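Pasting in a structure now, in structure tokens, and then I'll have a few things to ask.
One protein chain omitted, others in place.
For clarity, chains are labelled A, B, C and D in written order, and residue numbers in each chain start from 1.
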Amino acid sequence: MNYILEGLVKAFQLLLRGDPETYSAIRVTVQVSTYSMLASLCLGLPLGFLLGYGTFPLKKMVRTLVDTLLSLPTVLIGLIVYAFVSYRGPLGEYGLLFTLPAIAIGQTILALPVVVALAATAVESLDQRLHTTLLTLGANPRQFLLSNLWEARFGLLAAGVAAYGRVLTEVGISMMVGGNIKWHTRTITTAVALETGKGQFGMGIALGLVLMAIALTVNLSLFFLRKRTRH
Amino acid sequence: MNYILEGLVKAFQLLLRGDPETYSAIRVTVQVSTYSMLASLCLGLPLGFLLGYGTFPLKKMVRTLVDTLLSLPTVLIGLIVYAFVSYRGPLGEYGLLFTLPAIAIGQTILALPVVVALAATAVESLDQRLHTTLLTLGANPRQFLLSNLWEARFGLLAAGVAAYGRVLTEVGISMMVGGNIKWHTRTITTAVALETGKGQFGMGIALGLVLMAIALTVNLSLFFLRKRTRH
Amino acid sequence: MTESIYALKGIRHCYGDLVALSIDDFAVAPGSIIGLVGPNGSGKSTLLRMLSFLEKPSQGEILFSGSSEESSTRSARLHVTLLDQEPYLLKRSVMENVAYGLKVRGMRQGYAIRVKEALSWVGLAPEEFARRQWYELSGGEAQRVALACRLVLHPRVLLLDEPTSSVDATSAALIKEASLRARQEWGTTLVIASHDWPWLHEVCDEVFHLFRGSIIGSGMGNVLFGPWTIRADGLAEKHLADGTAILVSAAPNEKSMAVIDPRSVSVHKAPAATEGRANTLAGTISALALQKHSGRVLVTATVDSIHFHAELSSTEVRARGVFPGEQAWVCFRPEDVRWI
Amino acid sequence: MTESIYALKGIRHCYGDLVALSIDDFAVAPGSIIGLVGPNGSGKSTLLRMLSFLEKPSQGEILFSGSSEESSTRSARLHVTLLDQEPYLLKRSVMENVAYGLKVRGMRQGYAIRVKEALSWVGLAPEEFARRQWYELSGGEAQRVALACRLVLHPRVLLLDEPTSSVDATSAALIKEASLRARQEWGTTLVIASHDWPWLHEVCDEVFHLFRGSIIGSGMGNVLFGPWTIRADGLAEKHLADGTAILVSAAPNEKSMAVIDPRSVSVHKAPAATEGRANTLAGTISALALQKHSGRVLVTATVDSIHFHAELSSTEVRARGVFPGEQAWVCFRPEDVRWI
Partner (left out) sequence: AENQVLKMATTTSTDNTGLLDYLAPRFKQDTGVELQWVSVGTGKALELGRNCDVDVLLVHAPAAEKKFVEEGHGVDRRQVMYNDFVVIGPRTDPAQVRGLAVADAMKKMARDKAIFVSRGDDSGTNKKEIGLWKKAGIEGIDKEAWYVQTGQGMMATINVAAERNGYTLTDRGTYITYENNQKGNPPLVILVEGDPGLFNQYSVIPINPAKCPDTKFDLAKKYSDWMASEPIQQFIGDFKLLDKQLFIPNAK
């Protein structure tokens, strides 16, 4: 129990005193999660739309596959990305290992199935009459896609927020391909893992709370996008 | 790249040869994730319904809070549960530390925000006329809740599947409160983390693929629940 | 007389600034069939939602069977059922949709017979439709299924919001019969909103006219909108596009609305036959319809683009030779106008 | 004559086993206003969906402006627009809803004027409604906004699925005017499905009757359903509840359906006046309505529970003294029946 109190106090201290290590980790976390969210939304929303609206053979199989990919463990993603970007791997020449882009690639793989699966569900639960209406008003395919996404915005917001939670809290990928290098690729979660490994449970909790503070900030900034009650 | 091939081969070997360590980890994983999914669905679906349908003061604030809890890092949950169930903690006397129920508690905390947030979104995106219809047909509150959940079934399925992915792949909680004790509380993800730490990347990938196989089995068994195309 | 099943007192319902409903005193007798008519946005649906206890009025009180609804919303809801303006079907088969209300009331067995009965009341062959899924229906079929969902409950109060809006003529007749049968067999009270005046008049005991949230009278009213030009002598005038002027008693303000009872309007073939000078408007007869209840004939005549309804006895109609397609004069006295 | 805007050839559309549409040959002339009537489930909406290229028929071909739609579905959709039976509004303000189609066509500026114009065509004051959100509307208001969304496009083809189903009488008249104006100003071709026969007859050049997916004729048909009893002399008979028997020509089978043109039906005050013995059915006149196009009068008479429509000239109506509420005889010859 003491850890929790200690963690709370420390979290404030870290943030208020501007602890440089913590701020470096915050910067890394925010930066890398921004990259990966942008990439997974740009790729995932159109794919989710196709999966939710389109009709094609084996659609249900693809759906099951995407759902299964929701259970892709971060360590596995970490290992697979590592296998590609390691010096001996096919992308070794780009020197991506232990860099932020490498983490972002892994996190994009992590977030993509979440965005696709939940966006597909959101698009599917749209009123069928919306599709008819858009088509009869003359929307072209691009406009049709965008208008569908806009009408499904509250569901997509949930998809984005869920994916963000996944990205923000993952450790496996950041550890494996980021390397948890101080000042460079140490994210808050890898820092938590490190502190916990050292037995500094209070510090671990403190950093965990710092992560929650980031999440809270982001979610508060989405507050105004929230669906107005009951319509 | 070799790791991936090696992992694929090993995954088949592990499963076909009936490797006892792997099967022990599979059993633990399935058991504990079943507990935590049951608990989080039983608690989360009604709460999600309330959050999606109900009107109460500060509803949007609660919503933002739940969204923020989607970013609860597993290590933090692990630490907090640890603080409670450790020998020195308030629940120490029950001897829960390093047992499956302790992991299940942590995983329930992990899955709950996912279920609540996505169930709320699913309920919110139901047609308003459904509520009117159920009320005018005389549904009592319990029947109203159940019928709403049934109408939102495809959205709730997505919520469940997303939460399952989260539970199945988490490492932090299982490590911290389960202790990754061989033959007892070692889950597949903690085994992956261990093998990776040992530098046995191929083995790590193999176990990761075993986890995916479990997820695939579960998702295939949900296949028949899938929404029929386009209605 | 028996106690009213509904008594509304000082009801106001607002959406933001907009007063959607404002009814000071209104009562519904048990077993009556009440109609609601009025232009779009006049508050019919809002009133029906209040009567079905789906929403509470911003102000005022609705007594159901004499008791305030506060205490008994749930139990009242078991007796009162509403057919929404845009009916919605649960994502199940037609059979399960219609059975839902019965199951909810604890009838888990033997509902199939009642469901089939209800389906045939609305003109849907049970063997053909019971197994269909919710999306396998045409618009009118879906609407009739939704009505069957309500009829099957044998409710004490049945509130119908435009039950015939997309059904065919045969089904409209069936719905009329089903409504009358409901009253006869189960003593059901019905409140029906509709734009189909002739249909409504065939079904209802009394039809109330809603306008901007207020009940402005019963029967079939002619409504005249402003703007009015106030004349020197205090009377008000409305000028139509074709130059005709309609003269009415002093208007409260230039945007007020005038209502004229169809019984105060008469239709003549010759202007000579009209009483004095007041309003004698040249128009064309467009329809004659029998009113089942009164046995009288509702004559519709069009003056410029305004439809006037006049209620005449069939003797009068015949004597005056009023036929569709003919020129005729519509007459009423300025002082027969009511202002709202 | 100019080329048809639509030409349908050998169209079949099935939902599972159910043949929802089966039209061998049908053409629509440009600039015409075509009505579709028929009971619920007769395929009106299905036909309109095909005409708007939302769905492809299971079989057959639809030529639009002479070219097969395969090649040009997208461009055709810019000219053809459909008002759905259950209109749907985007989750935006009324202004943005109506402007959507214009924006989609690249008109990003100056659309406000056109939007306001379209709103006033459907009787919604722009200053009051343009800013409202989609959920701040009554049923009829929403339907009219949906119509405004289509009118604002000045389409070449406007397909309306029950445009007046929940609008008030004034708005129905406005919608009629808007339809006529569309044809006049932009040469729009209209196809309108509706259950409101009188309204439809006022608007349309020609009204087609659909039944079980087939076009069974134009004009206002009387439809008689089986079961038929085949008599020894080959004729078929239908017995009504009150004992009356309706006699028709040989029925293909006992469940066939007979159609009688209203022009083949006549209504008389005395049975003596009827020609010979065939069908002379006792009934009651329930309505007379003027048909604007022909100037003739549509008489509705009820025999048992069947409504018969007869088209008479106004001279005939007057000469025979046909009035609502009176007893009369409905006559037609067994051989005037067409079988489908």
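Basically, contacts are C-beta pairs under 8 Å (C-beta built on N, C-alpha and C of every residue); 3 or more make two chains touch, one makes a residue touch a chain.
Everything quoted here is computed from the prediction, not taken from an experiment.
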Shown chains that the omitted chain touches within the full complex: A, B
Contact partner of the left-out chain, one of B:F12, B:Y53 or B:F98: B:F98
Residue in contact with the excluded chain [from B:Y35, B:F84, B:Y164 or B:F201]: B:F201
Options B:L38, B:I181 or B:L220, residue touching the unrepresented chain: B:I181
Chain A, residues in touch with the chain not shown (by the definition above): 86-89, 92, 97-98, 179-182, 184, 194, 196-201
Hidden partner interface residues of chain B, rising order: 86-87, 97-98, 175-176, 179-184, 186, 190-191, 193-194, 196-201
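Note that in this section only the chains that are shown with their structure count from here on.
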Chains touching both chain C and chain D: none
Other chains in touch with both chain B and chain C: none
Separation of chain A from chain C, taking each centre as the mean of its C-alpha atoms, in whole Å: 55
Distance from the mean Cα position of chain D to that of chain A, given in whole angstrom: 54
Numbers and ranges of chain A residues touching at least 2 other chains: 127-128, 231
Set of chain C residues in contact with two or more other chains: 86, 135
Topology of the chain contact graph, where touching chains are joined (line, ring, star, complete, other): ring
Contacting residues of chain A [partner chain B, same complex]: 1-4, 7, 55, 59-60, 63-64, 67-68, 70-76, 78-80, 82-84, 89-90, 113-114, 117-118, 121-122, 124-125, 127-128, 154-155, 158, 161-162, 164-166, 168-169, 171-172, 176, 188-189, 192-193, 196, 201, 204-205, 208-209, 211-212, 214-216, 219-220, 222-223, 226-227, 229-231
Complex contact set, residues of chain D against chain C: 15, 38-41, 45, 85-86, 136-141, 144, 161-162, 165-171, 173, 195, 197-198, 284-290, 295, 297, 305, 307, 314, 317-318, 321, 323-326
Chain D to chain A touching residues, read off their complex: 52, 54, 74, 77-78, 80-84, 86-91, 100-101, 104-105, 133, 135, 146, 149-150, 153
